[in-house]
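What follows is a set of notes on a single structure, which appears directly below.
Removed from the display is one protein chain of the complex; every other protein chain stays in position.
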Amino acid sequence: MKRAALVPSAFAFARATRRLAGPVRRLGAVAAAGTLSSLSLAADIPLNERRSSYEAMSAATKAMQDDDSANPATLWVLDGEALWRASAGAAGRACADCHGEASQSMRGVAARYPAYDAKRQTPVDLEGRINICRVEQQQAAALRLESKELLALTAYLARQSRGLPIESNDNRLAPSIEAGRQLFQRRQGQLNLACAHCHDDHWGEKLAGNAVPQGHPTGYPLYRLEWQGVGSLQRRLRNCMIGMRAESYAFGSPEFIALETYLMWRARGMPMESPAVRP
Amino acid sequence: MGEKRRHRAGQVSSGTRREVLQFAGSVALGGVLPSLAVRPAAATPATMQSAIAAVIGDAKLNAGRVKLEIPPLVENGNTVACAVVVESPMSASDYVKAIHVFNEKNPQPNVISVKLGPRAGRAAIATRIRLSDTQTVTAIAEMSDGSFWSHAVDVVITLGACLEDPL
Partner (left out) sequence: MARALIKVSPNPRRGEVIEIKTLISHEMETGFRHSTTGAAIPRDIITTFVATYNGEEIFSAQLFPAIAANPFITFYTIAKESGTLEFRWTGDNGYAASEQVKIAVE
């Protein structure tokens, strides 16, 4: 069926959903049922059935991710490397001055973030950790969330974990993982849907011509063709929530950190792909 | 078509009454719709033909020798892999002079125009393009002997289900 495209508006989404058959009508029934407990409906995906959304992509998009010289996110990685080596702030220090070569010191770091910060007694994600270092160690201003500089640094750091399995085995993260799970399974927005309804219960089925992914954060920050730029996991979550006609959490909010922590636990053991490419 | 059209600021130029009505209808939906509620004049198959005519003049367009490699089904029209390969010895006396790519439904019919010569060794290019809608894309190669060859491919564009507001 031929489809009109590239009209990113609420109107377009509403128009698209009216034309949809099967899966969304079923989801609509789930949403309307209300009496069905969303917790019992959403079972965890068995560990050996977990798939990265890489597998559902077209050959051309996979090729874009696999070839560093064709992956636009490489430009952000190179920028991140330059920032890593540049002195900053009143202390006139570069990240490299304390941490040396990122390929060694940062290897595996992105695969186990968000991590528990014992001093703050709360999980901190990679963006948060970078900003803590900038403010406390470099005496520089924090980088704005979703800014090109912060995305470049997180892309550079995440690249150092490519191929390594996601780790989530710190017991101190348990309350945050549980809070994130509650958010993932909570009905919200005008469609009264929970994340789990699509991504735990109906992954692999089609929504508006595209396969519903399981939603694992294996490739962040990533180059999204829709954005024509690199964005963080939180930006993608915001994207999802707006798509569900729900009010998105703010960047850096405790809700987003809890969701990130839960999603990394949900994807534990899966290999990192950062920086990935996605449609 | 010697008629002049007066353009007031913000008015979109459109050729047919149907396009004018579509434009008026989309504006009537309300100012709160973000972004592309106001549609610019779109290329049409006729505009693409005149853009092609501007390049080939009244020369004949032969089918063959050119292969436009573009996926038939695309996940996102923002970035579509597009390659053109032309059979040619690329010798000093027989080579591909230029490759042009056209589309029929974007706001503008031209996509890319490339100049080559015998030093290329191989008449092949690859890039990534934007396609606003399901449509036909056409690649034309201009040979050193003045002949033109072409290949056209139909591409279907899909769109992601969950779209965000601008940041």
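We call the chains A and B, going by the order they appear; numbering starts again at 1 in every chain.
Here, a contact is a pair of C-beta atoms (placed from the backbone, for glycine too) under 8 Å apart; a residue touches a chain by one contact, two chains touch by 3 or more.
Owing to the predicted nature of the structure, the values given are computational and were not obtained by experimental measurement.
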| request: Go through subunit B and note every residue touching the omitted chain. | output: 31, 34-38, 40, 78-80, 83, 103, 106-108, 110-117, 119-122, 124-131, 166
| In the complete complex, which positions of subunit A touch the hidden chain? | 69-70, 72, 74-75, 78-79, 82, 228-229
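The rule is simple: only the chains that are shown with their structure count from here on.
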| request: Can you check the complex and tell me which residues of subunit A touch subunit B? | output: 2-13, 16, 57-61, 63-64, 146, 207-210, 225-226, 228, 235, 238-240, 242-244, 279
| note | Per the touch rule, the subunit B residues reaching subunit A in their complex are 29, 33-37, 71, 73-81, 131-134, 156-165, 167
